[in-house]
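The structure's right below; bear with me while I get my questions together.
Here the complex is missing a single protein chain, while all its other protein chains stay put.
== chain A ==
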Amino acid sequence: MTPEFILGCIILIIGVIAAGFPRPMTYLGRLISLEIPGFGLLLIMLAYDEMLALLTFIGVTAISTFVLVRAIERKEAAE
């Protein structure tokens, strides 16, 4: 039970609540909230020295954010 692991678990739970039930129910708000559980996952990976998985997750998250923003901006332009 390293400090990174405990902090990661706490941030994960907070982040899942924040992303599952965002207060202003907007697409962008939920997308930003999704970064919080991602950070919890990063801390848990850090606790277990999973360096390759950590770096790949950072890279893939940047690309997936790009893909989601593309869908969101089209949806909001249509409304």
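Assume a contact is a pair of C-beta atoms (placed from the backbone, for glycine too) under 8 Å apart; a residue touches a chain by one contact, two chains touch by 3 or more; residues count from 1.
Convention: contacts and distances are computed from a predicted model.
Its record in UniProt calls the unshown chain "EhaG family protein", which is the match among "Transketolase", "2-oxo-3-methylvalerate dehydrogenase E1 component subunit alpha", "EhaG family protein" or "ATP-binding cassette domain-containing protein". Seen from chain A, the chain kept out of the figure touches residues 1-2, 5, 9, 12-13, 16-17, 19-21, 25, 27, 30-31, 34, 37-38, 40-41, 44-45, 47-48, 50, 52-53, 55-60, 62-64, 66-68, 70-78.
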